[in-house]
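Accompanying notes for the structure given below.
One protein chain omitted, others in place.
This part shows subunit A:
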């Protein structure tokens, strides 16, 4: 058994900037002293809660089981997995084959409590860790309060709950110790990330240049440290404050940043000139927008996007108009008899401006009926359209790719006339579509679409 101080140093070197929390946890979970029956560990994302709790328990050789709520689909799933995890740990530590027959089912919390009482009767200290228990899907309402009382009925048993934000009365119990993991500050984030500098040169050049690995490592650390500070001050301070997204932003910007060093424009120690030269990457927000496909490849393939059929485009335009034009103005905008003058008249009266302050197309799209959509479609089409079933097929297709959405009571029939529809796209999308069929949607849109 390592002395406490030695354990502390190991953990500290493993998890920098978390000394206070490690000390608290070590003292609470000492192998020689009794532990509290319930402990709440809380803090925001990416503050090291789960890994530090796990490391402390492992270093102190306390037998423990960790249940991750993210992987549990229902409340019952959580209970089953908890029981199985406990059984596995007990079996591994005691080297005897457990008879699992009595533990076959675990439908609710009381069953879990009974099972655990039976399992841990006369056994050594055991800790059960619930990771992210506050995000559990379909959790029974009494889950947290019941778990908090497990320590009272089972001797030598403690429960650790790792949650994001503690609610003062969530556990219906007082005197539960809380360990808070505050978010890392600027200096702490930089310290942590600067421990593993990425290389500047991906492949080392000729050995005769006398640029050894040591020198390279030194340069990497030097540039990386300053680069981290620059990224924090310019971008991450405002938009990527937690450690994970900060690291993502830094790794994303690193290669473009050091490109001038790699191609030999600047030396490795010319940081200020490099900074001025590459200032554009700190000014743009591209690095903050995460995307699945890296940007360079999307640009290449953007040209070949798929086109909708011609009438589908008109349908989408008509649907947008039906969603954002008030129904009572339809005869102003769509009657064939009304001339241009009448169409414009509305703008001069101006009484609508008193009632409505917000522009219509910034509001939620309002639902419309299918017949209104078809009526508007016929009004905006430049030529006649036969009443074929093809139009209905297209409406069904558009609704299955969720450009049109059914609202209200949804029956089995897609084209039920009683059903209302809503559009699921914005003005930019529809105006681009309209232009591809020579239809200017702004002319028909109430308020002109500006």
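Just so it is clear, a contact is a pair of C-beta atoms (placed from the backbone, for glycine too) under 8 Å apart; a residue touches a chain by one contact, two chains touch by 3 or more; residues count from 1.
Everything that follows uses one rule, which is that contacts and distances are computed from a predicted model.
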Omitted chain (choose from "Glucosidase II subunit alpha", "Origin recognition complex subunit", "Rab GDP dissociation inhibitor" or "NEDD8-activating enzyme E1 regulatory subunit") - UniProt protein name: "Origin recognition complex subunit"
Residue in contact with the excluded chain [from A:6, A:73, A:262 or A:335]: A:73
Residue, one of A:33, A:202 or A:292, that touches the chain absent here: A:292
Chain not shown: contacting residue from A:104, A:276 or A:364: A:104
Subunit A residues that touch the omitted chain in the full complex: 68, 70-71, 73-74, 76-77, 80-81, 83-84, 87, 100-101, 103-106, 137, 244-245, 248, 290-293, 297-298, 301, 304-312, 369, 371, 374-375, 378, 386-391, 393-394, 397, 400-403, 416-418
